[in-house]
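Omission of a single protein chain aside, the complex is shown with its protein chains in their original locations.
Lettered A and B in written order, each chain numbered from 1.
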Amino acid sequence: MLHIVNKSAAERSSLESCLRMATKGSAVLLIEDAVYAATNGNAAAAKIQAAAADLKIYALGPDLAARGMAGRVLDGVNVVDYGGFVDLVAEHSNCQSWL
Amino acid sequence: MSDMDEMDDGSGIIKKFMFLNRKAPHGTVYALEGLEVVLITAAFDQDVSLVFTDDGVFQLMKGIDTKGIEVKDFSKTYRALEGYDIEKLYVDQASMDARGLTEDDLIVDVTVLSVDEMANLMAEQDVVISF
Partner (left out) sequence: MPMVNIAGKEVEVDEEGYLVDLSQWNEDIAKYMAVEEKVDLTDSHWEVVNFLREYYAEYQIAPAVRVLTKAIGKKLGPEKGNNKYLYELFPYGPAKQACKIAGLPKPTGCI
């Protein structure tokens, strides 16, 4: 399953809810304000790094760049472009957006 | 405070306005709308403080490139504030720490305040407007 999160982990509980529900081997794609969680020094970084042991974590590159965060991405997080976003949706049989 | 401090050449009372920015840019429209309100307010010659806390500190990041998401890069506009005589920019130390940021990461010069200093600054305002 593909999980998509678009809200900042500092503002909403959607990332936390997602990580609680995502089963081993699932993919989590961070977009819009959710990408901050996948950057060095962010308070949510530890949660992402811990989750990366069992989940594949992706972050949308254009959203990172638009936030000045392109150079701060955590190790173990895969940066994808819009084409990669489409591929992730196509590769997974189902998808949940944590609005 | 003397009368001269409160009056600008007798034409009106100057109030202390704080614009409190707590949202990241782009994900919602708050940051851009807040900036526009600040630019308009500048015409009224009030005592304006611009404060960035929580995800709001992300508004001031250097190196923003919005071409990929096809929206305007308004981070450059914060650098125009000086020309609008808005020179009191404050960021919250704890918010910076929680995001791994230092002053060097920001596109404009700011004053970094502790929680206590920020709380006092907020308490002494006549008006606080939140975005």
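Here is the rule we go by: contacts are C-beta pairs under 8 Å (C-beta built on N, C-alpha and C of every residue); 3 or more make two chains touch, one makes a residue touch a chain.
None of these values were measured; they are calculated from a predicted model.
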Displayed chains contacted by the hidden chain, counting the whole assembly: B
Absent-chain contact - pick from B:47, B:73 or B:117: B:73
Given B:39, B:69, B:94 or B:128, the one touching the chain that is not displayed: B:39
Positions on chain B where the hidden chain makes contact: 36, 39-40, 42-43, 72-74, 76-77, 79-80, 83-84
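Following the convention adopted for this analysis, only the chains that are shown with their structure count from here on.
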Chain centre separation (chain A, chain B; CA means) in Å: 29
Residues on chain B engaged by chain A in the complex (per definition of touch): 23-28, 54-55, 58, 61-69, 71, 75, 98-101, 105
Partner chain B, residues of chain A touching it in the complex: 6-8, 10-11, 32-33, 36, 39-43, 45, 61-63, 65-72, 81
